[in-house]
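Sharing a structure, written as structure tokens. Questions coming.
Note that one protein chain is taken out, while the other chains of the complex remain in position.
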Amino acid sequence: MTPPLIELLVGRDTSPMARALVTRVSRACMVRASDRALGPVAARVATSARAPGLAAAMHDRATPLAVVVARDEAVSNELRDRAELLITDDPARLEQLGPRALLAPVHPVDAERHLAIAPFLRERWRRRLRLPSPFTVVLGFPSPTGLRPETEATALALASAAAVRGSTALVALALGTPVVTDATTAALLGATDGHDVLVAPASNAVEVAGGLAADMVEAARLGREARALVERRHDVGDVAHTMLTRLGVVLTPPAVPLGSLRLRLDELHTPVDASPEQRAIAACRALTGARVA
Amino acid sequence: MTSHPDLQGDLVDELRADLGMEPQPDTDKADPVTDEPKRGAKGAARRAARPLWQRFLDRTADATATRLRATRSTEHDRLAVEVELMHGELKTFGAALDTLPAEDEVRSLTINLELMKGELQAFRDALDALGTAIAPAAGLDGVPARFAELRERVNAIDRRSRAAASALEPAAPVPASATEASSGEVSATTNAFDYVGFEQRFRGDSQHVRATFERRYVERLAGRAPVLDVGCGRGELLGVLREHGIEATGLDLDQGMVDEARAAGLDARVGDAVEFLRAAPAHSYGAITAIHLVEHLPLDTLTAFLDLAATRLVPGGLLLAETPNPASLIVLGNSYILDPTHVWPLHPSLLTFLCERAGFRDVRLEFYEPATDYQLTLLDEAADAPASVKQINTALRRLNEVLFGAQEYAIVASTPDE
Partner (left out) sequence: MDIAVCGAQAVFTRGGAELLMEQLVERLAAAGHRAELIRLPVAWDRKRIFDAALAWRFVPVDADLVIATNFPSYFVRHPRKVVWLPHQHRAAYDAADSPWSDFGLDDESLDAQRLLADWDTRALSEAERIFTISGVVSERLARYNGLASQPLYHPPPLYDRLHPGPFGDYVFCATRLEQNKRPELLVESLAHVQAPVRAVVAGRGSRREHLLRRAREIRVTDRIELPGFVNDDDLVERFANALAVVYTPHEEDYGYVTLQAFRAGKPVITAADSGGVLEWVEDGVTGLVTDGTPAGIAKAIDRLATDHELLERLGGAARERVSTLSWDPVVARLTGT
């Protein structure tokens, strides 16, 4: 079965949010801006309200349309009424954009790409991989751990605790890392000192992270809350799923056993290649011969 | 193998490198309980007894496969989306150009376009690196095809961006900074060397060559006029094409060769391939042929030649380049080094890669003339022959392939239909 085809209309500047959203969608759909159409288009996504081709797309009423509206972009009444979905990262514009508006995170992260690992399991992974333990990772603070960008996520996934500033903190939070950060980053990410992160000044952030690495109970609690924060506020997968559902590309599973199986597994955030899913589908297939939608 | 995207084996190894730790020895990675069945003492002994180079190859293959697994899931997705986004952004610029913007807007567009070209270049470099990783054929179904498709799209964008640039600045033709100085090298060598005499002495008689060309290329080139034969030599191919009514022009650096061709009434002229093509208008040829030419060109000249060929051919046009096959060791050890004007052996994979990079799509290889005279004779494989005969024959076949395989190959590449 070929994945549904999403035609991409791209404006002059693609915002990080639109980029993350499209990247996430591309894991479930074929996303193409290329001239040559590969087949029937299931839906169109414009990464800007000024994207060329949008006018033509608006006339093609048979194909559902979603538009990512940048902060400085005006939206005509015509577009507001025509598009199935208007995506913005500005909460203040939700009302103005009407009932089809969808709020996306300003700082998006793909939570499914960075599965949470509880601190006690990180300790076991380190033992298995013969990495130092405890392992405190420092990024964006003075005297950072010497890491290349491509190994940062791996280091954070295995860290006992991390002192992280800036956008990388989001990856750390998604991984369920116990995080120490500064007040600015915390405010940007909507994190609360003592609840989902610890806030410390640059002068002793590393020290606080070291203390956190030694406190397994507090580390576990912070890690759990960190992941919950990301799933609640920053997961682009959530927006992508809502978008595809409203565009009719992803259909709500029917209320048959296989459909509810999919819902139950989604509810538990089970990766699609995890063994429970394989086993469950196999068990159901024996009864119905069918596959999960 | 864990399913966690951030803990894939090679990522952990990279992390260890960043932390200044030794890479994890292979024996540590395999868990005796669940990871693969335990290797017995026998297996270990066999492993140890294998030649060093074999073990090195195994390790390299393993590492490549690991990298590709990670690449497929993460980098690959990301790159694919980047291509689409960039494609879309370039379309936006294209649309803006269509509306004939005011002069200062042209300037800002030019700058943006240049920025994007820079981004695109970085992106092509990333694809090249990825291509190198994929090349050893790691056995991942569909990845090379998908990769080629991606690369083709990037190249298409690149061509468009260049076209857009020349639309803005008609005075500046295709930029080819690296190629300006290099095209003199071939002629310098040739002047000091009697190529005509050499060719007649070693390359077989003219009649035989013509028959070969007829068999290999006429059908492909039919209906593709005008054809440009670069490095036309004495004009054998031009002659064959004329016999079949295919309009063709020849080009060669060597005055002696061109004179011979002209004497036969053929349209041939003296000139440097890169200079000639640069001066030619876009889309001016249906096909470009280069018989035993590319191995004479330094890499910079070669890439310039391929880049230009891609733009001077009509959409759907054909590049046909025949060259000795260095993958056959008898070629490398004998005929190849016999010719002192050969610059560097061109491996089929390298030439394919260069063609793809220049923007050709649907790049195919054809292999000709295995050195059958030299091939080792197989043992009689009767039905009741011992198993060892079969093994020996398998080994012999492989030796024949490596030592006395196809002596020549042709690359057949077409430009995209647009």
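Just so it is clear, A and B label the chains in written order, and each chain counts residues from 1 on its own.
Note that contacts are C-beta pairs under 8 Å (C-beta built on N, C-alpha and C of every residue); 3 or more make two chains touch, one makes a residue touch a chain.
None of the values given here were measured: they were computed from a predicted structure.
Participant: Who touches the missing chain here, A:72, A:95 or A:267?
Facilitator: Of all options in A:72, A:95 or A:267, contact with the hidden chain holds for A:267.
Participant: Can you name the residues of subunit B that touch the chain not displayed here?
Facilitator: Here the touching residues of subunit B are 1-4, 31, 33-35.
Participant: Please give every residue of subunit A in contact with the chain that is not shown.
Facilitator: 115-118, 120-121, 124-125, 127-128, 216-217, 219-225, 260, 264-265, 267-271, 274-276, 279-280
Criterion: only the chains that are shown with their structure count from here on.
Participant: Return the distance between the CA-based centres of subunit A and subunit B, expressed in whole Å.
Facilitator: The separation of the two C-alpha centroids amounts to 39 Å.
Participant: Can you check the complex and tell me which residues of subunit B touch subunit A?
Facilitator: It is residues 3-7, 11-12, 14-16, 18-19, 21, 24, 28, 74, 77-78, 80-81, 84-85, 87-89, 91-93, 95, 112, 153 of subunit B that touch subunit A.
Participant: Using the touch definition up top, name the residues of subunit A that touch subunit B in the complex.
Facilitator: 8-12, 14, 19, 22-23, 26-27, 31-34, 47, 51-53, 113-115, 117, 125, 129-132, 145-148, 150-151, 153-158, 175, 271, 273-274
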